[in-house]
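Note that this complex is displayed minus one protein chain, with the remaining chains in position.
So that you can tell them apart, the chains are marked A, B and C in the order they are listed, and the count of residues begins at 1 in each.
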Amino acid sequence: MNNYFGRHFSITSFGEIHGVGIGIIIDGCPSGLDIKIDKIQKELDRRRPGQSGISTSRTERDQVEIMSGILNGKSTGAPICMFIRNINVDSSKYEQFRTKPRPSHADYPAMMKYGKYVDLRGGGRFSGRITAGFVMAGAVAKMLLELVNIKVAAYTRSVSIIRDDTEYSETEITDSIENNSVRTVNSEIAKKMEQRILEVKELKDSVGGIVTCLVEGIPPGVGEPVFGSLESSLSAAIFSIPGVRGIEFGLGFKATEITGSQHNDAYSIKDGKIITTSNNSGGIIGGISTGMPMKFNVAIKPTASIGIEQNTVNLDSSKPDKLKIEGRHDPCIVPRAVPVVEAITSVTLVDFLIGSGIISKTL
Amino acid sequence: MNNYFGRHFSITSFGEIHGVGIGIIIDGCPSGLDIKIDKIQKELDRRRPGQSGISTSRTERDQVEIMSGILNGKSTGAPICMFIRNINVDSSKYEQFRTKPRPSHADYPAMMKYGKYVDLRGGGRFSGRITAGFVMAGAVAKMLLELVNIKVAAYTRSVSIIRDDTEYSETEITDSIENNSVRTVNSEIAKKMEQRILEVKELKDSVGGIVTCLVEGIPPGVGEPVFGSLESSLSAAIFSIPGVRGIEFGLGFKATEITGSQHNDAYSIKDGKIITTSNNSGGIIGGISTGMPMKFNVAIKPTASIGIEQNTVNLDSSKPDKLKIEGRHDPCIVPRAVPVVEAITSVTLVDFLIGSGIISKTL
Amino acid sequence: MNNYFGRHFSITSFGEIHGVGIGIIIDGCPSGLDIKIDKIQKELDRRRPGQSGISTSRTERDQVEIMSGILNGKSTGAPICMFIRNINVDSSKYEQFRTKPRPSHADYPAMMKYGKYVDLRGGGRFSGRITAGFVMAGAVAKMLLELVNIKVAAYTRSVSIIRDDTEYSETEITDSIENNSVRTVNSEIAKKMEQRILEVKELKDSVGGIVTCLVEGIPPGVGEPVFGSLESSLSAAIFSIPGVRGIEFGLGFKATEITGSQHNDAYSIKDGKIITTSNNSGGIIGGISTGMPMKFNVAIKPTASIGIEQNTVNLDSSKPDKLKIEGRHDPCIVPRAVPVVEAITSVTLVDFLIGSGIISKTL
Partner (left out) sequence: MNNYFGRHFSITSFGEIHGVGIGIIIDGCPSGLDIKIDKIQKELDRRRPGQSGISTSRTERDQVEIMSGILNGKSTGAPICMFIRNINVDSSKYEQFRTKPRPSHADYPAMMKYGKYVDLRGGGRFSGRITAGFVMAGAVAKMLLELVNIKVAAYTRSVSIIRDDTEYSETEITDSIENNSVRTVNSEIAKKMEQRILEVKELKDSVGGIVTCLVEGIPPGVGEPVFGSLESSLSAAIFSIPGVRGIEFGLGFKATEITGSQHNDAYSIKDGKIITTSNNSGGIIGGISTGMPMKFNVAIKPTASIGIEQNTVNLDSSKPDKLKIEGRHDPCIVPRAVPVVEAITSVTLVDFLIGSGIISKTL
């Protein structure tokens, strides 16, 4: 049940980074959708490591295989299983982490939960690689959102303390983020972010950052009450991405510092449509969409795998020990998290939109 | 399904602020639990408005009625229904909000979702009063946590920009927060917070703040993978509290500003037990508990109901209009959110602990 | 979770026969439904014992109380909680069943599951009285079905070996079953059934029977694949009624005795509409409706409470013992099961119809 998410358009995640491959099943995709494999592949490529000097140079070739649910290029209404195979995996260097758990990796809690048979090779199920599954499902979800003119665009708001608090439209985001390796909007800031990442890479260290996600086109009245609120569902989805440490909607934590009169979004009318003159609520009030753009920030921690020697404990001897993580790792996963945040957000929104009848079950 | 939360120890919420009353059903409470009604009542009293000058002076007498599931003071294993009745409700002044929706209240999105028959009296289901149900369920959950020596304590970390970033133990929190009206730990800071709240009250305005929740005693290995992670479940639960705009675990958004070598929690051994020398992860890695105290912050927006005149739209005439919200409202709901955060956290954790066998189904 | 059923129109059951009362919560009722309390009351009265000489003479006055979700006679979209209070309960004679479990009652397995604190007074949660909750929810479901011209009608097909295998239309059923105390269609057969029940009553014994349920008006294409099939959902719902021992769709077990060429339902066209010339499938193929009337039989066991002395075991002494159940009990619950089968069927179908968009979420 824990590898399963959603109600109307639900996904089941499976696979490990050093196993056969990574897969995802969509249950509830409307029938008759024109499934463009190249779009799925494109999203996978956006998530793939080794895209630039700031990313790990491991080469994973992530080629999507359709295992079920599609016939003559159209979804049939049956579960869609998509799979990518792992190649050239070397698990030898991971065996030691059973004895000497890596700080801020799931090695230790995972062994406490699952016992000694847990798969820790490369992080097993705890690796960020499982998000390749989310990205495949997200690509299909985006095709459905396109039908109803809803657009999801994420970008890197900050890397370490280099931060861009300008607010952008979906078009501004989409038009710019693939032009730099950090997936941020402003090209000057991009350079500073890249430089910061290269600095920490040099030091065998890492940094985190913030991803902002913007959704345009959601009509008012989408959402569910109480435990099924948009925030509850989106946050549950977002926290399934390894490394996420926080989420805030609209002004989020900043809203706590201002007064109600500053924070409240007054209603107005524009072109015959009800709008709010500010959007501090980030498009969601009472768990339901207001019709304004949806907006939230996601905090991503610095990569736990660093080349610097770290203190740990030897579980065999129960004595303090040292650990040095070899190999090449992303000094900053934030740019690669951008398509993942878009993907899982798209999946979650399609779930709501099918549930509310805005996306039809038969196309 | 949206008013239902949990898997092993699940809750169903019902009732409206201006209806008959507010209720909650617990499904899956272990049998044989000594249900202390006075403890439920005490938690309800903590949540109740009108406890001090900084809170609304409405008097709601919230007396818990047990409707099912308890026999001779013990839980029977059957669903436990608890209910409080609403008294002295005056719904007359809410009728206008159907025409002139209140800024940053759910009036408008709720009408867009449910149509004109939605109950908007006092906010209906969108009122914070539904959290009285969470508090009743949380009180039962706390009784179960006590059996396995797990303690949940929340406090007010900030009100507006008055903020206390000292980290406290569960005992420090529990021993101090009921000594001041804002439920913060440090009594000096409490005074400043109270003063700030009285200032905005005077101005018919409002403020928000941050609640920090600390959980001590969770053994390592509790949690579920991917979509069932502790963070996914806790965040989904927390966002069911009206007014919550963000959640962050451990260092949260601050983690994005430091390096991996600063953020990683090194393992060590203390008294024969594996610990981490820092706890930037807030006791959760990979969705699973590390055995260190669990810690998260919750951002609560300034109360949407303010006495200052606001801009809105008249839905009948489709023209801009003005709105003034009469009546007495909490200028800051943060102190009252403290027991609510504790409650829903306790409910969520008991769900995990029953699922993992740490709390037995038959006591 | 186990007292919860459904996805779009879901119900949560609570309460015990000798507790405060019996309740049900509907989560997901469309807003704007005209809730006719007298129709709910009428269904409760149909289920109520003491309606005739063949039923127990206990008088339960089951008066529905609306606790939430309805405003000015209309559903608001919020959870609808309905409750009936228990009156004049005498639990004294049930204490002995903790020591000497009643044959074919849940006393023994319930104690093995829940331990000694389980509520066994009158059968606690295992009493058929919990179906009063189903009936209240079913009454609301029927109001929704009426909007889309779907009709659910059940009747007593057999009592003991007195059986009527004539197939009837919904109108024939509805027009006749309230004219006799056994809720069967044919008045001559009704007399024989009544006589059979009086015979076993005289002997302090009991009998069971079969309830047939017919649903007219379901369009083709309603249902879900595999684990969400109409049969899977309906059977899960039906087996929640205490005393049910079997369910069969269409020809059911009889289908196993004939050949494919006899059993297959050939397609034809009538008045421009696709029909099948026979309906051995009972309106469901592949888990999905065919557009023909839905039809299934439900086997109900003879009442376990009989006045005859029975063998049991004394759990204190671990020795064989005798038991005599005092008090008045239904010698045959089949006629009272008829409205319950209708109710839970209606609830299940509304769940599918909201899910498939045939019943709208906002009326």
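Going forward, a residue touches a chain if its C-beta (ideal position, glycine included) is under 8 Å from a C-beta of that chain, and two chains touch if they have at least 3 such contacts.
For clarity, every value in this text was computed on a predicted model and none was experimentally measured.
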| query | Which residue from C:C29, C:M67 or C:I130 sits in contact with the chain not drawn here? | reply | C:I130
| task | Have a look at A:N2, A:S104, A:N297 or A:T348 and name the one touching the chain we're not showing. | result | A:N2
| field | Contact residue for the chain not shown (choose from C:G21, C:G77, C:G122 or C:G223) | value | C:G223
| request: State which residues belonging to chain C touch the missing partner chain. | output: 1-5, 7, 13, 101, 103-106, 108-113, 125-126, 130, 158, 160-161, 200, 203, 205-210, 219-229, 231-233, 235-237, 239-240, 242, 244-253, 255-269, 272, 274, 276-277, 280-281, 285-291, 297, 299-306, 308, 310-313, 315, 318-320
| message | Which parts of chain B face the unshown chain closely enough to count as touching? | response | 7, 78, 225, 356-357, 360-361
| task | Spell out, residue by residue, where the missing chain touches chain A. | result | 1-4, 6-8, 10, 12-16, 19-21, 23, 25, 27-28, 31-32, 66-69, 71-72, 74-81, 83, 113-119, 121, 124-125, 362-363
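Assume only the chains that are shown with their structure count from here on.
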| said: Suppose each chain is reduced to the average of its Cα coordinates; what separation in Å results between chain B and chain C? | reply: 39
| remark: chain A to chain C, mean C-alpha position gap in Å, rounds to 46
| message | Nearest whole angstrom, what separates the Cα centre of chain A from the Cα centre of chain B? | response | 27
| said: Residues of chain A that contact two or more other chains, please. | reply: 7, 225
